[in-house]
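Some notes on the structure that comes next.
Note that this is a trimmed complex: some chains were dropped, and none of the rest were shifted.
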Amino acid sequence: MKLITAIIKPFKLEEVRDALTSLGVHGMTVTEVKGYGRQKGHTEIYRGAEYAVSFLPKIKLEVAIESGLVDKVIDAITQSARTGQIGDGKIFVQPVERALRIRTGERDGEAL
Amino acid sequence: MMKLEMSCKRGMAAGAVLALSALPALAQAAAAPTPVPNKGDTTWMLISTILVLLMTIPGLALFYGGLVRSKNMLSVLTQILATVCLVSLLWVFYGYSLTFTNGGGLNDFIGGFDKAFLKGITPESPAATFSNGVVIPELVYMAFQMTFACITPALIVGAFAERVKFSAVLVFVALWVTIVYFPIAHMVWYWAGPDAIATAAKAVAAAADPAAKKTAQTALDAVNADAGMLFQWGALDFAGGTVVHINAGIAGLVGCIIIGKRVGYGRDLMAPHSLTMTMIGAALLWVGWFGFNAGSNLEANGTAALALVNTFVATAAAGFSWLIVEWAIKGKPSLLGLASGVVAGLVAVTPASGFAGPMGSIVLGLVAGAVCFFACTSLKNAIGYDDSLDVFGVHCVGGILGAIATGILVNPSLGGVGLPDYESKPGELAVKAYELAPAVIVQLKAVAFTLVYSGVVSAILFKVVDLVIGLRVPQEQEREGLDIASHGERAYNS
């Protein structure tokens, strides 16, 4: 099993979820994060102070899947999350050794 | 038998400055002792002015602001606060004058520049009320009316919130108040005041020979003609159902259609970012609206109390009505529904507040809650415009309902106070006979006129602003949110 972590632009979440669902991936976990990268943030002005805001709002999506699905999932995310503009985000693939569904105690493949 | 106080009756709207100077021929006739403002009235009008400002900021600003996504919160707040600042300046520069002076040949439609920059107005200048012999300081009358001019365009911005360009809002508001609001307010609310009419009517009665009678009658006609067009029609609008709500509501509808739907409309979750703010806003609207409605009586008497009671119970009825209808149809009673019903009730009772009785107002409120619920859900979804904050569904629909109902509920046999008659028994504030059909027809005419005039002129103004500076921000800025894109700040940080 693998854990796919994708950092994407917030307004792309629904599209990515739809793409994954159509692949048969029905579970995922989403976190609001801030990303720092090449994409330049805006400047904020507060009375005497001006701040270059360098951390931008992003969504982190985590999906645990069977190893065989990795390519399809990467493709689906890439296509649905891409705007072609800087700051579109990254995808990381990491190994998962075990998985378990708390409700039933099912394990690994069955737990996903 | 126990008649402690003359209640004030009035034809239309919210008062008139003592306009004698505009009619010099009558000046010598006005030999009656000049009235002095009662300090209770002055206090009431000072407070009412303050309450209408409270209703706008923070009231309306929060009601609207809570309904948008947090990335657009500041844009809504800024638009409303800036509108108040801008319009209050235009009002003292030329708005008050255009609205509340005689416009000469154009007087049916608009006033003149006699009082531009408040020329000639001192702390001693009096303004007429709806009661004979009762005046208030003109400065407080001017300020009270200023708050109406400020809130009306602020209502409009809700229709195209979350996508409009800030500079476009400023330019549009400046044009709109000048070409739409000031004329409509003049047409509906400008008149010579009760004392001018009483004096002229008494002269007619006193005239000894036919020739004198004719001269006096001509003078009386001139006084009666010294009023805006809709006022002369005899339409009833106690506190601004037509001038404020229908006017703003139709402009909002036209605006949101011209500017187009929000990016992601119908697909993305556009849930209100803080219903807490919306609730605070609704509550402050209610609180401040007492100044709006009961203040429009211009006097602290039993009729002001009646307007306050009507504004209380119609609102309660409408809030409850929306809640129950939504509960029945959607399965759950929401706070947003309750708060929306409250606002719908406030809007609907506005034109009726000093004319209807409390039970009539409750019926009006019950109907308004249900009707506006459908306007904001079924109707909006059926037609498919994106009126972000339901300016049309609440203010225009509620305003129309209220305007028509006013023609019905003013009927004394339904608990109303009746139509005022300033001429037949000058100075005694008598009540005219009531007839349903003409009363309702004149209301319909006033509604139709306002819808057409405001709708068409607003459409032209939107198009012009769109061509010259553009109404809408680029899509990317809309996605990022107007707060950062247009104002360089965020509403909430940690």
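By letter and in written order, the chains are A and B; residue numbering begins at 1 in each of them.
As a working rule, contacts are C-beta pairs under 8 Å (C-beta built on N, C-alpha and C of every residue); 3 or more make two chains touch, one makes a residue touch a chain.
This structure is a prediction, so every number in the text was calculated from the model and none was measured.
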For the full structure file, work out the chain stoichiometry and give it in label form.
A x3, B x3
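Please note the rule applied: only the chains that are shown with their structure count from here on.
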For chain A and chain B, what's the span in angstrom between their mean Cα positions?
50
List of chain A residues in touch with chain B within their complex:
11, 14, 42-46
Contact set on chain B toward chain A in their complex
264, 267-268, 479-480, 484-485, 488-490
